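Removed from the display is one protein chain of the complex; every other protein chain stays in position.
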Amino acid sequence: MVQTHIRIIYGDTDQMGVVYYANYLRFFEAGRSEYMRSRGLRYGDFEREHQLWLPVVEATVSYRAPARYEDVVTVETSLVEARRATARFEYRVLRGADLLATGHTVHACVDAGGRIRRLPRELLERLGAAEPAAAGSG
Amino acid sequence: MVQTHIRIIYGDTDQMGVVYYANYLRFFEAGRSEYMRSRGLRYGDFEREHQLWLPVVEATVSYRAPARYEDVVTVETSLVEARRATARFEYRVLRGADLLATGHTVHACVDAGGRIRRLPRELLERLGAAEPAAAGSG
Amino acid sequence: MVQTHIRIIYGDTDQMGVVYYANYLRFFEAGRSEYMRSRGLRYGDFEREHQLWLPVVEATVSYRAPARYEDVVTVETSLVEARRATARFEYRVLRGADLLATGHTVHACVDAGGRIRRLPRELLERLGAAEPAAAGSG
Partner (left out) sequence: MVQTHIRIIYGDTDQMGVVYYANYLRFFEAGRSEYMRSRGLRYGDFEREHQLWLPVVEATVSYRAPARYEDVVTVETSLVEARRATARFEYRVLRGADLLATGHTVHACVDAGGRIRRLPRELLERLGAAEPAAAGSG
């Protein structure tokens, strides 16, 4: 699990006075990107070197309590599954000890032509190395 | 079912050359708002008059094919359930006949203090009037 | 001058209850894109065919009155100058007869390597054709 801290700005809020619901998917992405960096992977480099992309094919968010302007929220990101051609991340968004939201994303691995491709061994090894229980057998 | 048409702008895209995944929740919201207007309800007026809000408690998106810059996408919004204190909307995003994404949101009804409240009868009647099968018994 | 109509969504607002200030640059972009389409130019096609881009090098917004949730605002876009390698657009955002904001953007013409390039004659002719006074001699 990797933690990312995000300061809520005015532009994240809506007229209900809380963070707009779509922005949690931005927070998840920040967490996911940080997760990869923590495993020595820069996602931008991954795209360039392998000419592979990991678009989101499924996303869910469960909203429990609102985040507000100036809060510093923590995104806890875990890789819970890495199969032949898909990876699944789970997220928890907290403010201190308060759980604000949970969710997950599923990613496919595709090439420049949009075809499904096997996740590169290097990626699986790196992602799985630090959390062995999380890497599936595909 | 109510249709809303949205023109994709540059600001909706990301460096993968397609619409960023969080923006589909914006499209869902545009569809939901249009759905209410089509039933004679302006959501902004609803908030002011009743001092009730309908925050999202759950959202999912399933991504099938990407939307791109300058596409005009259609959001098809349906109310599929309206219970005592929650409502559920479903969405389909299309470009012409191509289905790009599907998803749903669940909304709670809360007062200014954040307490769960019963959905006002007026709201249920209006929302359910045009799609009788969609209104639950609550 | 070309008009574009935009429905304000909840996600455009902030906790002040009005449209967040950065979103006016999104509205300007929607207007600019519509302006080009009205001259028979699809900006996406322009990029692909010429391998040229028109990044913004300068933007200003003057805010006079706030736009709010569910407003339908009108963006009036004009090309006021098209020189050798730059173009300048001006914008007015209105709600009915009320002027909400004004602003402008200046765009450079660059190639894939980021080098400044002359605006293609085809582009100048098309953009200038319908508003002769607007096309400068460069």
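Should a chain be cited, it is by its letter among A, B and C, assigned in written order, with residues numbered from 1 in that chain.
Convention: a contact is a pair of C-beta atoms (placed from the backbone, for glycine too) under 8 Å apart; a residue touches a chain by one contact, two chains touch by 3 or more.
Since the model is a prediction, treat every value here as computed from it, not as a measurement.
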(message) One chain isn't shown here. Among B:D14, B:D45, B:D98 or B:D111, which residue touches it?
(response) B:D14
(request) Among C:D45, C:E58 or C:D98, choose the residue that contacts the chain missing from this document, as touch is defined above. (result) C:E58
(message) Residue by residue, what part of chain C touches the chain that was omitted?
(response) 16, 18, 21-23, 25-26, 29, 53, 55-64, 66
(request) Can you list, in ascending order, the chain B residues touching the missing chain? (result) 10-11, 13-18, 20, 22, 69
(message) Take the complete complex as the reference. Which residues in chain A touch the chain that isn't displayed?
(response) 7, 9-11, 25-26, 29-30, 33, 37, 42-44, 68-70
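Here is the rule we use: only the chains that are shown with their structure count from here on.
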(message) Of the chains shown, whose Cα centre falls closest to the middle of all protein Cα atoms?
(response) B
(request) Please compute the C-alpha centroid of chain A, do the same for chain B, then give the distance between them in whole Å. (result) 24
(request) Give, as an integer number of Å, the spacing between the C-alpha centres of chain C and chain A. (result) 33
(message) Counting only Cα atoms for the centres, state how far chain B is from chain C in Å.
(response) 29
(request) Mind pulling the residue numbers of chain B that touch at least two other chains? (result) 25-26, 29
